[in-house]
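Sending over a structure as structure tokens; questions will come in a sec.
All protein chains but one are shown in place.
Per-chain residue numbering starts at 1, and chain names A and B are given in the order in which the chains are listed.
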Amino acid sequence: MSAAILTFALGYAQLVLSLAACVAGVRILRGPRAQDRVLALDALYIIVMLVFLVTGMQLGTMFFFEAAMIVAAMGFVSSIALAKFLFRGEVIE
Amino acid sequence: MSRILVYPLFSFLLVLLWMMLTRFSLGHFILGSAIALLAGKAAHALQPETPQFRGWRVIPRLIAIFFVDIIRSNIAVTRQILTEGWSGRKSEFIEVPLTIQSRTALSTLAIILTATPGTAWLEYVRETETLTLHIFDASEHERYLDIICNTYEPLLKELFE
């Protein structure tokens, strides 16, 4: 019984999170300006990290947790770098 | 104390983090402590200003208020996103005069406000001591002004100044 509940919940979470990742991807492609794309990329990193966590729960391994942590750290650093780039990048000054 | 252990709190948190990530054992405690001491020295070279904690007692209250506020605004923002288009919601830029001065207090306030759905910290101008916020729902203008000036600011002032 509990295995069925958990399998359903984790499968649902994976489906919904992949959908969310697709939606964020659409915004990366469409986003009219650079800051929209960077914001969507930051959200995509977080969503992918959550997918990793859920997959790790489903398979019962610790490896996905480590991967999730690396994704979180990389996402933070890259978003900061891109945001800093937006300050000085292509703006006419 | 101050020569070896430059930032006691920072080093303690690093040891705690190390042991949470590995295991709570003596070996990891020693290894984590060595790393924390080195990291404390490295951080000292970067940041000369030490944050001062004055009133420890307000921390549980601050966390509780933050927690409740996050739950409340999660519900509000979820509803507004789902009814977007026919709810007549308007966002707004607001300016809030701040009285807190210390960097640590300001950055804590920034993290609290940005982590809460519905408010986004845009800019703080030190000369005029005003903060520019973007709020998701303009009809909650008064409530945000009230919660920043009358709840968060006194708490942070007691904690850091």
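Operating definition for what follows: a residue touches a chain if its C-beta (ideal position, glycine included) is under 8 Å from a C-beta of that chain, and two chains touch if they have at least 3 such contacts.
In the analysis below, contacts and distances are computed from a predicted model.
Set against the options "ABC transporter permease", "Cation:proton antiporter", "FMN-binding protein" or "nitrile hydratase", the UniProt name belonging to the omitted chain is "Cation:proton antiporter".
Chain A residues in contact with the hidden partner, per the touch definition given at the top, are 1-3, 5-10, 12-14, 16-17, 19-21, 23-24, 26-27, 33, 35-36, 38-40, 42-43, 46-47, 49-50, 53-54, 56-58, 60, 62, 65, 68-69, 72-73, 76, 79-80, 83-84, 86-87, 91-93. Where chain B meets the omitted chain, the residues involved are 17, 20-21, 70-71, 74, 77-78, 81-82, 84-85, 91, 93, 95, 110-111, 113-123, 125, 132, 134, 136.
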